[in-house]
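Take this structure, written in structure tokens, and hold onto it; I'll ask about it next.
What you see is the complex with one protein chain gone and the rest in place.
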Amino acid sequence: MKLTLPAFIGRIAFSALAALIGAAFALPLLWFLFAPFNARAELGLAIPDPWTLSNFVTVFGNSFAVQALWNSLIQSVGGVILVGAAATLAAYALSRSSLPGKGAVTYILLLFSSVVSGSAAMVPIFLIVSAAGLIDTHLAVILTFAGGLLPTAMFILRDFIDSIPKSYEESAMVAGASPVQAFFDVALPVIRPGIVVVVVWGFVNIWGSFLIPFILLRSDDQMPASVAIYSFYSEAGTPIVTLLAAYSLIYSLPVIALYLFVSWKFGFRFFGGIKA
Amino acid sequence: MASVEFSNVTKIFGNFNAVSDVSFSIGDGEFVCLLGPSGCGKTTSLRMIAGLETPTSGKLLIGGEDVTHYHPKDRQISMVFQDYALYPHMNLADNIAYPLKVRGKSVTERHGRAKEVADVLKIGHLLDRLPSQISGGQQQRTSLARALVYPSQVYLFDEPLSNLDAKLRLEARGFLNHLQRDMGMTAVYVTHDQAEAMALATRIAVMDQGKIVQYASPIEIYRRPATTFVANFVGNPPMNLVPVEAVQGDGQLRPSADGLVLGGLAMSSGIGTALGAGKTLTLGIRPEHLSIAEPGAANTIAGKLFANENMGPESLVTIERPDGSRVTARIFTDDHIALDQAVKLSFSSEHVHLFDGAGNRIPADGETPI
Partner (left out) sequence: MTTEPIIETKPKRRVKNFALLSNRAGAMFLTPAGLLVSVFVIVPFFWVIFVSFTNRTLLGSTALNPEFVGLANYFALFDGSNFFQRGQFGFSLILTTQFVLASALLGQALLGLLLAWLIQTVPPAVKRLTETFVIAAWILPEVVIGFAWFAFLDRDQGTLNALLGTVGLPPGDFLLQQPFWVIVVFNTWRGAAFSMMLFSSAFSSIPPSYFQAADVAGASSWQKFKDIGLPLIRGHIVTDLILITMWTFNTFTPFLLTNGGPSYRTELVSIYNYRVAFNDFQFGKGAAVGVIMMLINLAFALIYLSIGRKKKVR
């Protein structure tokens, strides 16, 4: 199609507007591209001279910071294992069994999971965890997140399993496989992409979370990195900017890597639809 | 191989009667097609043989043994699925050999046997590919190979060719026919394609609304359809069905309709006994039994030319009758047929089928009643 002059100008205007909005979104993040590599970084935007990795060396020399990253990993991995396993089993049952009332269960869970948010239920969650004697333990964070993320994880996975033809398991059983064999040989490998997505989603959620560990944990040796960063810049009169910049970047890397992995493997929108 | 028997089998889903009180048996070594439109209960019947649905009532026997409540894995059957159900994470060898794996066979035996079957099906060179890396026709043959890799009592096919394009479907159909001749397997084959059923079956069970309407050899079904439903379903284009009225004439009952002349038609005495005058019947003539009337033809049906389609070896000539209904003739000529507006088609009296008001066949004189 031939472009008329006004249409051409329109295109340019559209591109310029899109680029402008993109730049506005980039501005608050620009600082993170430079400060971690600047040994004299302050809150201002400055190009490092020279570029250096010394801030990262400082981070890895700080045992509190390293411990917090490790704690984040324990809590995220623990929570994700629980969420992944429990959600897979439950979603498979919701999709493949003919249990009476499973539709109602699904509906009620969906309702509760959107009503009971972390910020509305912080008091009872704290009380339950302290009643169980789990305050200030990794397990408290792991279990709370497993419970909170499970309903959504189950729905994502149930939809995924629903979209997989039943003929996979049927053909296995006709061929002589027991239900257990059909589940492990055929169903599980076929569902795996869905499980990966749920696990990544759960990991990103727990890894990035602040409020729940902030409430449930007290001591330094249990704190995840999110709470550590918050205390670095809120409590210590003047923040140690160099350390914080490098530390925040390290802390963000798994999220960025997982995001890139999922958008490479499953396409970008899939991940887009399921965060939060 | 083994026989299969349905004994008063009914299957109800919620308030939908998928199969109602069906009884029939499939002999050892027979290739039976379940033929019918979607929702007629053919797939449900097949799935009950496989054990993937449990009958609401009735009994199902394989090889004389009551298997109604057996788990699919214990029925010693194999099945080819419409969507092939090839496991995307296994290569072809592992897909084909999966039934042997669950039977605890060694890897060497599994792969040896898979290679053997795959070679017969001409996919032996693809064994280390994944299902996503082969063509639709090859996927179809892989699923067939998986069904053939171990000895079964019954082989089940759920519309296995419906996902292939027309040319591949013909090829695969020919191969299945060859396989049946070679192995003499007991097979139950679900299809909505009457040509497939005609080509493959030793017997066809035509189903409609959860019931078997006719269960007979393909020739029988083609020559003596039991109902207008069967007549309309089998044959391409389907049989022309013309509503006619029974009138008294020359001391006997004869069918009458606008534009229809029946000169030399010897009517079944069955009409006289079954019906009085004034009843509505249906007269059926297959398109291939109609030709352009020569002057003086005894039996003719007339109308306005509606369409004249040249198909290569034949022409489809369709006329529109005064009541708006259409009659199609298959004229076997590779020449273009020049026709006037008014067309008369002729037929010989032995090719006339008559059905009563309820659509059931009225046997011709000398024909054994169904």
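Note that the chains take the letters A and B in the order they are written out, and that residue 1 is the start of every chain.
The working rule: a residue touches a chain if its C-beta (ideal position, glycine included) is under 8 Å from a C-beta of that chain, and two chains touch if they have at least 3 such contacts.
Computed from a predicted structure; not experimentally measured.
Summary of contacts with the chain left out: across A:Ala39, A:Ala86 or A:Ile240, the touching residue is A:Ala86.
Only one residue from B:His69, B:Lys122, B:Lys304 or B:Arg326 touches the chain missing from this view: B:His69.
For the chain missing from the display, the contacting residue among B:Leu35, B:Val117, B:Leu241 or B:Ile362 is B:Val117, taking the whole complex into account. The missing chain, though absent from the display, is touched by one residue of A:Asn38, A:Asn55 or A:Ser113; that residue is A:Ser113.
For chain A, the list of residues touching the undisplayed chain reads 1, 10-11, 14-15, 17-19, 21-32, 35, 42-45, 82, 85-87, 89-90, 92-94, 96-100, 102, 105, 107, 109-128, 143-144, 146-148, 150-151, 154, 166, 169-170, 173, 178-179, 182, 204, 207-208, 210-211, 215, 225-227, 229-230, 233-234, 241, 244, 248, 251-252, 255-256, 259, 269, 272-273, 275-276.
Although one chain is not displayed, its contacts with chain B can still be listed: residues 1-2, 51-54, 63, 69-74, 76, 116-117, 120, 148, 150-153, 182-184.
Note that in this section only the chains that are shown with their structure count from here on.
Taking the mean of the C-alpha atoms as each chain's centre, chain A and chain B sit 55 Å apart.
Those residues of chain A whose C-beta lies close enough to touch chain B in the complex are 165, 167-168, 170-178, 181, 185-186, 189-190, 192. Residue ranges on chain B touching chain A, taken from their complex, read 50-52, 71-73, 75-79, 81-83, 85, 87-89, 98-99, 101-103, 146, 150, 156.
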